[in-house]
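Working notes for the structure below.
Let's look at chain A:
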Amino acid sequence: GCAQKEEPAPAAPEATTEEPTAPEATTETPEPAEPMVMGMITDTGGLGDQSFNDSAWLGLEKVEQDFGIERQVLESQSADDYMPNLVSFAEEQVNLIYGVGFLFDESMKTVADKFPDQKFAIIDSSGLEKDNVAEIVFAENEGSFLVGVIAGLKTETNVIGFIGGMKFPLIEKFEYGFKAGVKSVNPDAEVIVNYADSFEDSAKGKEIALVQHQAGADVIFHAAGGVGAGLIEAAKEEGFWAIGVDQDQSHLAPENVLCSMMKRVDVGVYKVAQSVIDGTFESGTIVFDAKNDGVGYSDLAGNLTDDLKAAADKYLEAIKAGTFAVPATEAEFDAFVAPAL
Partner candidate 1 sequence: MTNVVEMKNITKVFPGVVANDSVNFELRQGEIHVLLGENGAGKTTLMNILYGLYEQTSGDIFINGKLQNIKDPSVAISLGIGMVHQHFMLVEPFTVTENIILGSETTTGFQNTKLDMETATNKVREISEQFGLAVDPNAKIHDISVGMQQRVEILKTLYRGAEILILDEPTAVLTPQEIIELGEILKKLVAQNKSIILITHKLKEVMAMSDRVTVVRRGRVIETLQKEETNIDELAELMVGRKVNLKVEKDEHEAGVDVLTVRNLQAENNRGAQALKGVDFEVKAGEIFAIAGVDGNGQTELVEVLTGLRKSSGGTFSIKGDDLTKASSKQILKHGLAHIPEDRHKRGLVLEHSLAENGCLGSHLNEPFSKKGLMNDKYIHEYTRNLIDEYDVRTPSEWVPAKSLSGGNQQKFIVAREMNRNPELIIASQPTRGVDVGAIEFIHKKLVEQRDMGKAILLVSLELDEVMALADRIGVIYDGQIVGIINGEDANERELGIMMAGGKAQKA
Partner candidate 2 sequence: MMQMQRESKIKIAIDNIKFPLLAIVFSFIIGAFFIIWTGNNPGVAYVELFSGSLGTVSRFGETMLKTTPLIFTGLAVGFGYRCGLFNIGVEGQYILGTVFTISAGWIFRDLPGSILPVVLLIAGALGGAIWAFIPGILKAKRGVNEVIITIMLNYTALYIANYVVRAVLNPSILQGTEKKAYSVMIPEQGRLTMLTEIMPSFGYSSVNTGIFIAIIMAIITWFILFKTTLGYEVRSVGFNPYASEYGGISIAKNITLAMVISGALAGLAGAVMITGLTYKVDMASGMPGYGFDGIAVALVGKNHPIGILASAFLFGILKNGERKMQIAGIPKEVIGIIQSIIIIFIAAEAIGSYWPAIKRKLTGKKEEEVKAS
């Protein structure tokens, strides 16, 4: 690729200072003439979605820095692009192909059959049962539970908001995990739920946030990609708390982002890449959950008090220990009984 040719310049020194493993990794490969190439295909959200596409790309960047691979990306314009995009990379015989998003599953099944020697990885989907596909899934409900706990304790109005992108089962995992967290610490709190039916319309995100705030919500969590930009803007203006998602979003509004629910797509991407590099690639599902720090919460801006952190950590430990199961669907949530810790 041409674009990448310029990038190693700034990236290389960073890699050497921060990660001593990087030069080692490259020296380990005896013929550096052909660096490994890994391709990532975004879903229709594309790069800049402030969500898993960005996060996955970030993970690959780290892989690039640490192991000197070349990363390439294809952005899908529509759902009909998934298969052709997979095929394009497969045809180039890159070392690993990521499909970012559960919507890739059917097309990945097909392409995995067509290119049995090609290694694939899919994010957010499992059960493909292909020998050459690694499945990276996350326990979003667990991470959301933790920020739910924080929200439930933080709220003064006992009204909390949730903004979802679209009513996918995946986003519902966020919703019900979050609600369960709130319910566990503050059964009286009401959670207002709105779906934007978009991952892009940030103006609408802002409008929804303002409405929820008007209705009393003083802490609002979102799982809506770019729509969340509107929530954070509203939080800034009106002075309430927003909770970020996927990555630490506190840099967007350090004063108003209470914390962020972390979904370490970057870690998932990194792990699988590493397995390819050191030859231990395995197909099948890898679950990233609270136990292995694949999900969690983060507070780079330092807005959480120690009490809040302690409470969240208490539940985190309980989840890790398997003391209780965090609901992921409506049915599970309805049956959910708050654990007594």
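Everything that follows uses one rule, which is that a residue touches a chain if its C-beta (ideal position, glycine included) is under 8 Å from a C-beta of that chain, and two chains touch if they have at least 3 such contacts; residues count from 1.
Regarding selection, all candidates are chains of the complex that A comes from, given by their letters.
None of these values were measured; they are calculated from a predicted model.
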Need the partner of chain A in this complex, chosen from 1 or 2. Which is it? 2
In the complex, the residues of chain A that touch candidate 2 are 1-6, 39, 44, 72-75, 77-80, 83-85, 87-92, 102-103, 106-107, 110-111, 114-115, 165-170, 172, 197-200, 329
